[in-house]
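A single protein chain has been removed from this complex, and every other one stays in its place.
Think of it as A, B, C, D and E in the order they're written, each chain with its own count starting at 1.
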Amino acid sequence: MVDAGDTAWMLVATGLVLFMTPGLAFFYGGMVRAKNVLGMLMQNFFAMGLMAIVWVGIAFSLAFGNFGDGGLIGNLDFAWMRHVDQGVGPEAFALSIPFVLFCAYQMTFAVITPALITGATADRFKFKAYAVFIALWLVLVYAPVAHWVFGGGWLAKLGALDFAGGAVVHINAGAAALAVILVLGKRRGWPREGMHPHSLPLTLLGTGILWFGWFGFNAGSALAANGVAAQALMNTFLAASAGMVGWLLVEQVKEGTPTTLGAASGAVAGLVAITPCAGFVGGMSPIAIGFVAGVLCVLAIQLKFRFGYDDSLDVIGVHLVGGLAGALMLGLFADSAVNDVVTHEGLFLGGGLTLLWYQLVASVATLVFSLVVSFAIAKVIDKVMGLRVSPEDEDEGLDASQHAESAYSFGATGSMDRLG
Amino acid sequence: MVDAGDTAWMLVATGLVLFMTPGLAFFYGGMVRAKNVLGMLMQNFFAMGLMAIVWVGIAFSLAFGNFGDGGLIGNLDFAWMRHVDQGVGPEAFALSIPFVLFCAYQMTFAVITPALITGATADRFKFKAYAVFIALWLVLVYAPVAHWVFGGGWLAKLGALDFAGGAVVHINAGAAALAVILVLGKRRGWPREGMHPHSLPLTLLGTGILWFGWFGFNAGSALAANGVAAQALMNTFLAASAGMVGWLLVEQVKEGTPTTLGAASGAVAGLVAITPCAGFVGGMSPIAIGFVAGVLCVLAIQLKFRFGYDDSLDVIGVHLVGGLAGALMLGLFADSAVNDVVTHEGLFLGGGLTLLWYQLVASVATLVFSLVVSFAIAKVIDKVMGLRVSPEDEDEGLDASQHAESAYSFGATGSMDRLG
Amino acid sequence: MVDAGDTAWMLVATGLVLFMTPGLAFFYGGMVRAKNVLGMLMQNFFAMGLMAIVWVGIAFSLAFGNFGDGGLIGNLDFAWMRHVDQGVGPEAFALSIPFVLFCAYQMTFAVITPALITGATADRFKFKAYAVFIALWLVLVYAPVAHWVFGGGWLAKLGALDFAGGAVVHINAGAAALAVILVLGKRRGWPREGMHPHSLPLTLLGTGILWFGWFGFNAGSALAANGVAAQALMNTFLAASAGMVGWLLVEQVKEGTPTTLGAASGAVAGLVAITPCAGFVGGMSPIAIGFVAGVLCVLAIQLKFRFGYDDSLDVIGVHLVGGLAGALMLGLFADSAVNDVVTHEGLFLGGGLTLLWYQLVASVATLVFSLVVSFAIAKVIDKVMGLRVSPEDEDEGLDASQHAESAYSFGATGSMDRLG
Amino acid sequence: MKLVTAIIKPHKVDDVKEALKAAGLHGMTVDEVKGFGRQGGKTEIYRGAEYVVDLLPKVRVETVVPDELADQVADIMVAAARTGKIGDGKVWITTVDKVIRIRTGELGDDAV
Amino acid sequence: MKLVTAIIKPHKVDDVKEALKAAGLHGMTVDEVKGFGRQGGKTEIYRGAEYVVDLLPKVRVETVVPDELADQVADIMVAAARTGKIGDGKVWITTVDKVIRIRTGELGDDAV
Partner (left out) sequence: MKLVTAIIKPHKVDDVKEALKAAGLHGMTVDEVKGFGRQGGKTEIYRGAEYVVDLLPKVRVETVVPDELADQVADIMVAAARTGKIGDGKVWITTVDKVIRIRTGELGDDAV
């Protein structure tokens, strides 16, 4: 039966996660140069447009059809909104909210996950190629992985845990980001030139919205307004805080100066790492998880200079590494007192290595699958229509070249005359 | 009896709709030139100040007093907060939330509706005249129309449907916008000069907030955390997405370039059109409704060049046209399986032309009433105190001339000395 | 027992109050000069990091341990998250939500209260000294005062009322702000030079977020989704509106021009004043309270020029004065019909002077305690590590000197070369 | 060659540009500056106190022209930029020793 | 007439303006520029890596003055803008052939 309290919370949680995509747009948008900010915002906002339609059209059904089958992919039972109505949905889902709300809530995940990739591909992804890429990616990569984990597929059956999408969202998007930039190549001038943020206040605005929205992302994944949701919210908060502190401490030690971008990035790193753990751990664990993630990620973002791939805004360093860290640390901290879904406790709670092993399997499977399929999609698109803008367009910036706009006009000398 | 779940949702929904007005301020504020941005923000924020007071003072009572009388206007039963308390209110309202919360929720609509007008009148409305205008407008135009539709007045009795304010909010504000600009006249230099947006990121911020807040606007109009609210949220999401895609497709075909402003505007067009339909349609209908609205509105905003009225930021093109489109499309798509309030189904669901006819009556009635009375109010204010700023003030910009401020000061040479 | 409706609301309310801290960051950040904006944002965001950890580590327990003892400070029962779980907590709390959620909700207050101080100390507080200051302050000042009032300490026992933190948050932070600036001294150049806002749109963004979030702050303080929460939300809304109108009226009379910064500040003044009253008053009282606060605060911010202390962004003028005004006006307007916790009604409702006296005691006690202890902490830190940046660092700005960053880079000539 | 520099009111940029175009000139460079002069400042309100902002927005227009056109171009600018109100700005002429078009290396009159 | 141009540190603008005012000068035009010089750059941190920003914010002040005042005005500016630390900037003087006040058409010394 539909419960009003649970429904109230999930209505809001859906809104909160939806709001994260603009938040992500600003987080990334502030970090690019002024000539590319609209390109970045557009890619994120456009995901809110296109992904929603692809989701209800087919991807939701591929992810959640045949729920609990332990398999690789769903079916078409729910495609085109069939059976997606105000009832609580098939019994297997054990929902206390309308099924249509469950679908909308999951839709917000399907919007933001491909959008995460845009941070790595910043400043050079052709808009139309991007649009085609994310449409294919949602169906061919996201939907299956979501089925494996959230849809009762083989990883769920195996016993791997993922509360709100450490694997489905962060490892998945991070691996895809790596695949796409391997095809795209580096930005012109990188790494010699410092392509520094054009507006850190915009990035901090994004951070604030992300943090706020992440309460919906993680606590909403309880699918009810209950104790687990409350615990997930507390854990989310603490991990973000600890991630920030961890990242800043490393900066302080290494450079002598904590930065605002570091504060923002550290909080996000903590949020990423707590995502798989949010409803499964308790006590001070989230502080440990967030702190480790903050420290790890600030070190990980230096790898791109070593290996020479241009992960422009550090999607791999933060989401892939942070997602892996979180998924694995769940194998250390999972606590059955927090959530009885936890059947094998974490290593530090005396549960041995079992869960850690499952977590490793789930992480590696997601990583490899996403990397390979995403690379293939990117390659095909590159052949067919070109993945990257021309050098001239890149120099001019995405705003002018892809959207015939300019982001800012503060001065008095930007006058235009209407043509035709 | 007050239900905690429903109350939880409506507390939040009230907050969400409240947050839309700043969202609208940024949506519009980004589109004006840098010298007018504070003028725009001020008009929107000031609506949050003044309208709230006028609402609880008298307008709420005029809108919702004599609930269900099938008449033209309410009475003074609830004026000055009388009987507006923590109980569920008069039985006719059939509320499961405190009446004071219902009043607050409706108040947010009374704040944003007049604020919508400011997009059309950008850059030239005298601030004090604006303040007087919206105060009178809320009482003389908004309150009666709200009574007709939401307060159980003649349109409700007739059988016209309006879930969250297609007529009350969008047609109403759009028609008022047209009336006011007929009195105000065009901006100096328009249409020769391109008065392009000074900060598209600000506009996109507004878009993100509006989309987020619109979940409260539409799903909140269920007044409970139930299946209808869930359906309304899903529909709202999909219509925004489809509106964006529709608008961008037209841009792609016409100009070869999709723009970020187009993405923002298309999403808003979809949101406007779904507003009257949100809790009455299901399945893939919201995608059709949003898509048609996106396509229609991008074409409609060209009308101002044809007819020579300066609807500066396209309130008429988006809210009036989008509102009409939504109200009428409800006559096509209304589905009694979604909401048993629907007694005559839409044309496409085999319900014939009845509902479509009611919708047409409601739309035209609202349009004409708002146009005529708004025009009269604007004319009177123009006579008494002048509606428009002087040409010098307009050239200088509203920020300096109306508020003695400047919006931005990034540089090092903006020093000031204190006088006196 | 945990109630889903109440829990749904409190999950959201926690998110809303968390979101206020970024809001505050932008509200303040827009008001400082461009060279100091990151310094300001960092101080606020960093509070979200550090304060959360200090809170669950010890301060929560000091504030809420020994609940209802009528004493001066709590104990260590809940330190380190002990007993902070998914149950409803000790009976004395009479909660219908998980105790861990109560702790998270209160945590958001512990984050924003020290952050409020940053407005007074703008442009000159050394970042590391700030970090140490707020950590000590949370434990030595905030936790005890929270115990006195929210934790059933001596002021609660006495009969003083404080719905959502007029004393605990606003008087407390305002007095601390005064203490710190007495140690810090004035900004270089003040008051001769006008250090005007670098981005009023950013300040208005902050205002919008604060207003939105304040619904969670005040209506959330009901700790349930009930009639009192609804009333608190309505009161919060109206007081903000009336505060804005009051402030603007004074500007209109004094200077002939209402400003957008005035609109923002007036709304905040109204919100501050209604904070202690939100769940205890009804009818039109919130309009009176907000209006008086708006008028009072716009006059109060001139005091700094008279007395020569540099309260940079008017924390004292708005939070200390507004908080005092609200706490005392509760002694006038408290209404037992609104909330049966009110045992002595306000003077205007025929309850005599009793409550007013309690309110005065609570206000003065908080003010004096906070002023004295905060001053001592600031002095000690100043001795040990220096509280203020060097004159060169101040001239260069906090962004460069404290964080080795610059906030904005709109142009084409900000290129950088990577070192090492 | 001569360099004609004009400091004008911002909203006059388009008029000056059009006037130069009409006179057959093919290039100019503009930037936003702030001017202090007889015009005095404007008053802004901040926190209820009045402040004078005495550096006002202006635009600098620079155009390099052959010697014989300099006076004429200056006059065109003066005419196009005039509002008759205080703060209209100045035009001045300086001598340029040499001018080169970067793209082609052309010199002198051919370069502009 | 002479054009005296100064490149100075941003926080010295007010001092220079006051000094010119005190010397009875009625006008100047300023704009924000970036300077590269002996001062070297400042270090910024981005993503844990250090970068040098070697174009530093400066302000350009231009004032047209009668020939006989040029040296004196240059000295006033030098005095007002000096901090003694590297990066204080330069002042240079060039010759102006003609100056016109837009509002009135006045020429030469009358125009400034």
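The rule we apply is simple: a residue touches a chain if its C-beta (ideal position, glycine included) is under 8 Å from a C-beta of that chain, and two chains touch if they have at least 3 such contacts.
Bear in mind that the values here come from a model prediction, so they are computed numbers and not experimental data.
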{"item": "Contact with the hidden chain (one of D:Leu3, D:Leu55 or D:Val91)", "value": "D:Leu3"}
{"item": "Listed residues B:Asp123, B:Asp162, B:Glu251 or B:Asp399, member touching the removed chain", "value": "B:Glu251"}
{"item": "For chain A, residues in touch with the removed chain", "value": "193, 395, 400, 403-406, 413-420"}
{"item": "Chain E residues touching the omitted chain (full complex)", "value": "2, 6-8, 31-38, 54-55, 58, 60, 70-71, 74, 77-78, 81-95"}
{"item": "Missing-chain contacts mapped onto chain D", "value": "1, 3, 17, 26-31, 64, 94-103, 105, 111-112"}
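By definition in this document, only the chains that are shown with their structure count from here on.
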{"item": "Length of the shortest touching-chain route, chain A through to chain C", "value": "1"}
{"item": "Numbers and ranges of chain A residues touching at least 2 other chains", "value": "3-6, 8-9, 12, 194, 196-197, 199, 205, 209, 225, 255, 257, 259, 261, 408, 410-411, 415"}
{"item": "Chain E residues counted as touching two or more neighbouring chains", "value": "11, 14, 30-31, 44-46, 49-51"}
